[in-house]
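Inspection log for the structure reproduced underneath, given as structure tokens.
What you see is part of a larger complex, with each chain still in position.
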Amino acid sequence: MAIIKDPETGIRNMSIHRQQIQGPDQTGFLICPRHALRIYQKYQQRNEPMPVAMVIGAHPAIYYASGFTSSYGLDELEIAGSLLDDPVRLVKCETIDIEVPAEAEMVIEGEVLPEGMVEEGPFGEATGTYAMEGSTEIFKVKAITHRKNPMFYAMQCGAPMTDTQSITGTCIETVVTDHLKNVEGGLDLLDVRCLGISGLMAIVLKLRPRVEGQAKTALMAALSSPYLHPKIAIAVDDDIDASDLRQIFWSMTTRVHGSRDIVKVPNTRIWSLDNVSDIVPGMSAMYRIGTKVIIDATKPAVTQETERERFTPAMPFGYDHVDLEAFLP
Amino acid sequence: MAIIKDPETGIRNMSIHRQQIQGPDQTGFLICPRHALRIYQKYQQRNEPMPVAMVIGAHPAIYYASGFTSSYGLDELEIAGSLLDDPVRLVKCETIDIEVPAEAEMVIEGEVLPEGMVEEGPFGEATGTYAMEGSTEIFKVKAITHRKNPMFYAMQCGAPMTDTQSITGTCIETVVTDHLKNVEGGLDLLDVRCLGISGLMAIVLKLRPRVEGQAKTALMAALSSPYLHPKIAIAVDDDIDASDLRQIFWSMTTRVHGSRDIVKVPNTRIWSLDNVSDIVPGMSAMYRIGTKVIIDATKPAVTQETERERFTPAMPFGYDHVDLEAFLP
Amino acid sequence: MAIIKDPETGIRNMSIHRQQIQGPDQTGFLICPRHALRIYQKYQQRNEPMPVAMVIGAHPAIYYASGFTSSYGLDELEIAGSLLDDPVRLVKCETIDIEVPAEAEMVIEGEVLPEGMVEEGPFGEATGTYAMEGSTEIFKVKAITHRKNPMFYAMQCGAPMTDTQSITGTCIETVVTDHLKNVEGGLDLLDVRCLGISGLMAIVLKLRPRVEGQAKTALMAALSSPYLHPKIAIAVDDDIDASDLRQIFWSMTTRVHGSRDIVKVPNTRIWSLDNVSDIVPGMSAMYRIGTKVIIDATKPAVTQETERERFTPAMPFGYDHVDLEAFLP
């Protein structure tokens, strides 16, 4: 987790970045086109290095907070504080003007140079595949501080499920739920799941459609939220467990009409790490364009009662109360 | 403007409804499938009439507030109060337990029966066309109160622009702007316009795309907001006035590639009053399903500088500072 | 399982039919438009009842054989025999000229009338939903024979997984594998799975594409085999377990480009029991038309080595040989 500060406002930003060791006091420092990049570009305009405190090992609430994409200018450490119901205790770094969590296991203090790139990679990523190798900014280490007998927390990142899917997935679920709150004046939204196993690229909405076509509006919203990651959104109905792939899959075959319920939205921006989407001509692999897909696997709306019943699971008679053991010798 | 109360929570809801006079003490009362319908259905379950205070003539802020679609359970009179920077002064009705703005010109007190429908219509509507005739709930008048020498404010509704487009359009612009705030972690969103002339069904986003494909994500969000009305969303770039149809149209011809920049999302829910969209089979004309359309008329993203320049307007030399009068005799 | 005979050739046909009890000696007898219907229509043309022996409880190989769709005129009891490596021992029925497995637990002898229909249903079906109620042919019971102390084998049929999905699914996998054998002169086909959880409507091909576009040809073949059931076909690559929904799903998000890899083939015949597909106008619910969907979730072909590597799962270092217990206290 990197903590940096907007050089104009002094407001902190905290996000997760990968670092490949390139020498005794140097690593790479990849910056995807999100908030951190905006801050870095401000330092570049001043031709100054950007001070960075890399925090290794902290309270899980801090890790979750770092995964949030909220409005630009909101301090993720405040989010962590509200998750903890107590402000995060902070201490100043020794060589740079950045505050870090007091209980962190280890902190690498340093700065990202305003110029120069190094080759790096490939890296396993939250998609579960490798990010393309490429050039990245340069991080110079100024100091390393740590607790006594620090525990090195190696964040796993790669084929799902690893730490990165679960942390970011939870953040996406929270933010998308909020983004969907008032869609069409309020949905009967019952659950939102960003499937880690999909490399964070599929999101499942569980909702009871109040009128025909409503699920599709909700799916459009789920693919246009603060998060870039989801490119496939699937809606399931109120009788489906949105975290159970078996039930999702059953919905996708028995409740989806291929022509009416699968919609493609081409030429939209896609998350940098989705290797199957096209790189924008002339740009690095961080910039991709592709197709988002909506799959409406809900039943007919509650206004269409008879039609809706056709899609009820045909469960065995007595499934709920029969005690199988009574039948065994 | 009708003020009603949730019979369970007592929270007020304020919205605009049309009433056709059907007798000395009776009018129709059309309820579209939104918040007011939820409340009415609660009264129906109790088999009780729903008390309604129809307010005619009030401070414009109250009219604007009545046009908002926010979370279910938010009192629109509080919104009006915050617009006015002062709570709306209220008085009790005389025959029903509802509060109304103290300065209202006129108030029709009554109740909507839990059963029975009457034929009614056609009505001119905010689309600019006529809503289909159909059956509507029954409103029974219990009392009419008014100021001395009241001024009857006849809200115009019909071919744009009339009062309904400007009130609701402004509300849509506000809510959609808020809904778009953090899309993709924050857009360079410069303006949002819900064109009244489109019968509230087109919305224009002015934004500067930071990366390729970003405008399409924003357009998806604009068509999946709290408001049902927009079915066409158009994105224009930073050099275009989003309220000027001429510039919008010029963008749509010079900056749109038909295959890549026009995307259709079929089978979504559509606003009840869009006569060109299909009625859900077996339902009234209040329930419609149709196709939403995204038109990305922005220039290439700011990352593609050379490509972006190709689309600069070729303004006459000296356009900004030449004084035409100097050339006239 | 019903055993009948072609009245012209005397060749047996064995298939599974549902029967709802409608009186002491009468049940319904639903005939989908497949081989059994052809035979029944021959009896109808002669205006004769069709003798039927319903077999309840038999060797599993016989159940599997009854699930096969092969050439018209192939005796499914011969297939059972070849599965058993020994001809099925048969005995004559007592009231009709049909042979049945000698070890069957119970046999209901009877005949389907050439005329007359009764209302029946709804029934839970192999899709996991209910088949629509409708009219069905009439079965008249002539005799019931059984072993001493017979065990009544109640075939479960309904929300997956039940007996019907596993029996038919296995048959589909076998037949489709054979159907794909020589496609494009031979594929590197590694596994075929008809997912029971999909209600038999999705089939997964595991294959290593030798050249670009080959997986799509294979998927077309998988949706045009002797079996009607699959309407969705998904291809996964050689590193994926085709029976593991998690890996399938991961492939569908990380290896599928929505515009290029999802193809819809509309207006094709669809299995009678897929409630989401349209009923042919003027026909019973047995006749449906809908859209088949191809999803190519393979990696780039083996000829594109560099591109192919981009999609390798990024497994944790040492995943294969690390012993987790060595790290635990």
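Going by the order they are written in, the chains are A, B and C; count residues from 1 in each one.
By our rule, contacts are C-beta pairs under 8 Å (C-beta built on N, C-alpha and C of every residue); 3 or more make two chains touch, one makes a residue touch a chain.
It should be emphasised that the depicted structure is a prediction, and the values quoted were computed from it without experimental measurement.
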item	value
Copy count of the single sequence across the entire complex, 3 present	6
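To be clear about the criterion, only the chains that are shown with their structure count from here on.
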item	value
Overall pattern in which the protein chains touch one another (line/ring/star/complete/other)	line
Identity of the most central chain, Cα criterion	A
Same-site or different-site touching of subunit A by its copy subunit C, using the half cut	same
Mean-CA-position distance for subunit C and subunit B (Å)	51
Centroid spacing, where centroids are CA-atom means, of subunit A and subunit B in whole angstrom	33
Separation of mean Cα positions, subunit C and subunit A [Å, integer]	39
Residue list for subunit B, restricted to those that touch at least two other chains	none
Subunit C - residues contacting subunit A, complex	123-125, 127-130, 132, 156-160, 162, 195, 197-199, 201-202, 231-232, 245-246, 249-250, 252-259, 262, 264, 266, 274-278, 290-293, 309-316
Partner subunit B, residues of subunit A touching it in the complex	33-35, 69-72, 179, 181-186, 210-214, 216-218, 220-221, 223-228, 260-261, 263, 265-270, 280, 282-283, 287, 289-290, 292, 294, 296, 301, 303-304
